[in-house]
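Only a single protein chain was left out; the remaining protein chains are all shown in position.
Coming up: chain A.
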Amino acid sequence: MSETGRNPIDFPMALLAELTHRCPLQCPYCSNPVELEQAGRELDTGTWLRVIEEAAELGALQIHFSGGEPTVRKDLEEMVARARDVGLYSNLITAGVLLDEDRVGRLVDSGLDHVQLSFQDSEATGAERIGGYPDAQKKKLRFAGWVRAAGLPLTLNLVVHRQNLDHLPQLIELAVELGAQRAEIAHVQYYGWAFRNRAALMPTREQLERATATVEEARERLKGRLVLDYVVPDYYARRPKSCMGGWGRRFLNVSPAGKVLPCHAAETITGLRFDSVTERSLADIWQHSEAFEIYRGTDWMPEPCRSCERREIDWGGCRCQAFAITGEAGATDPACALSPFHDQLVALAEADSGADCRDFVYRRFANVVRRNTPMPAK
């Protein structure tokens, strides 16, 4: 049996519904744009319900309710129920600190299929410093219990970086103890908030090598009990990751205000114009919007990507990373050793990993900046 990711399909696989940028946590590596959307600009319930229907008609199979913290929206149950009615597999991506047991029950009754719960660290002090939210750990542990008691499958989302990587074995153990079926261990991706915080987050090469060995050992030991997904960072690699499975190939992201993006970080690329679900249908945007067309497939690629034998494997890597490092979203991803900026990326990673910096710029409205200024190219 094959996963569909290995066979090209002209339909999107999944809709990432970013219902809001409001969140009680303030993780310094948040994937939201550094210009956060205010609550007053969020789409209303009716528009979201229409977007959910349009996504199913377009051929999407799954919907991820995300944010910000999606449970701040009181109408989440209504959206989950609509996703069920139109046959979308629904996934709630949450910090788990705002719900009580009744609300978990209501979400289950509405047809929720799966929960992804974040943990910032294995022990409370570190976790609550990273997330900037007191008492989070206790609430998360309680929430995980309610999810499991309700019979819902649980995945732990573990974003790892220099300040929690040494606790990776304990984080994996936590997933086992909580009865999770899966844990997704993802190294921080450096754009948006994480780009601002890279000196406090970037792991050392040694940490990375240890983490990879830990995951490999745990995979073998926990085979058939816990599935471990591991998103390997590519700044110390020789070839880029297949970001989003290729631009405009598998995912649609709808922002809180209704902008349709090929990936959740796409707004970090200044100069791209994104269409809104308030003006065009989802299908029209998926098929024709300029922001989707511009880096879809392989025609846009410069050399050495264009003639590379891996062009339909990694689809040119990450456009946001290319923009953040080179100032050109259409440039070869600097994670690739063939990019003229590769040495600069590695040097930056090594310098940041050795930085004597533990303090974060927390992700909060007070720290919002107007523009994510790309790093100078030289």
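Things to note:
To be clear about the criterion, a contact is a pair of C-beta atoms (placed from the backbone, for glycine too) under 8 Å apart; a residue touches a chain by one contact, two chains touch by 3 or more; residues count from 1.
What we mean here is this: contacts and distances are computed from a predicted model.
A chain of the complex is left out here; the name its UniProt entry carries, from "Pyrroloquinoline quinone biosynthesis protein D", "ABC transporter permease", "YeeE/YedE family protein" or "ABC transmembrane type-1 domain-containing protein", is "Pyrroloquinoline quinone biosynthesis protein D". From the options A:H114, A:H167 or A:H264, the residue with contact to the chain not on display is A:H114.
Touching the missing chain, out of A:L98, A:V176 or A:V361, is residue A:V176.
Interface note for the absent chain: among A:Q26, A:N91 or A:Q321, the touching residue is A:N91. The omitted chain makes contact with chain A at the following residues, 1-4, 7, 9, 11, 13, 58-59, 61-62, 64, 87, 89, 91, 113-114, 116, 151-153, 155, 176-177, 179, 181-182, 184, 223-225, 227, 229.
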